[in-house]
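A single protein chain has been omitted from the complex, and every remaining protein chain is retained in its original position.
Take a look at chain A:
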Amino acid sequence: MPLKKKTLLKVIILGDSGVGKTSLMQQFVNGKFSHQYKATIGADFLTKELSIDDKTVTMQIWDTAGQERFQSLGVAFYRGADCCVLVYDVTNPKSFENISSWKDEFLIQANVKDPENFPFVIIGNKVDVDESKKAISQKKAQQYAINLGNLPIFQTSAKEAVNIDQAFDVIARNALQQEENEDFNTDFDDAINIQLENDNQNCAC
């Protein structure tokens, strides 16, 4: 009797260098923040067990390097992703402008089946900084998220653990939905295959 497979949700975090991708992941998984994180080289992941309603799932969160040229490696890491998190830094307008290119880049690299419906979540990080240093208003960001396809958006602080759990709860739910849709699609494909095989058997060769 095979064991029922645990649900694994694969989440990819993308965004410009220094927006706080590693910090977000560390705060969510380990509940800590450090000033000593180093620039991420290559990619790494952490996992965390979560309960969504009655279901226990394992979330696997992938943290990648932010510099653009390293994204061509992405293809090895993005495969099988269930949700993609796009992060910008509220004090850095450029990182905000780049959100849509990160989204496009992901869709190209991950070779997603149904790009229109693939779940993305936007996070504006570092809201703990002084109001005067914020370059992107919440309103502007929200409008932008609507334009990008009604994407959920959160304003977080990885440093002070603001809104982290709320954001990751939505990420998890979206990822779970995506995973279940995929399962359904796979079953559907199998049904077709069986049909074809039967046809082959019927032919007199």
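Operating definition for what follows: contacts are C-beta pairs under 8 Å (C-beta built on N, C-alpha and C of every residue); 3 or more make two chains touch, one makes a residue touch a chain; residues count from 1.
Following the convention adopted for this analysis, contacts and distances are computed from a predicted model.
A single chain of the complex does not appear, and UniProt lists its protein name as "Rab-GAP TBC domain-containing protein", one of "Trafficking protein particle complex subunit", "GPI transamidase component PIG-T", "non-specific serine/threonine protein kinase" or "Rab-GAP TBC domain-containing protein". Residue-wise, the contact with the chain that is not shown comes from A:Ser72, picked out of A:Asn30, A:Ser72 or A:Gln143.
Taking the complete complex into account, residues 1-3, 6, 8, 17-18, 35-39, 41-45, 47, 49, 58, 60, 65-70, 72-73, 76-77, 129-130, 133 of chain A touch the chain not shown.
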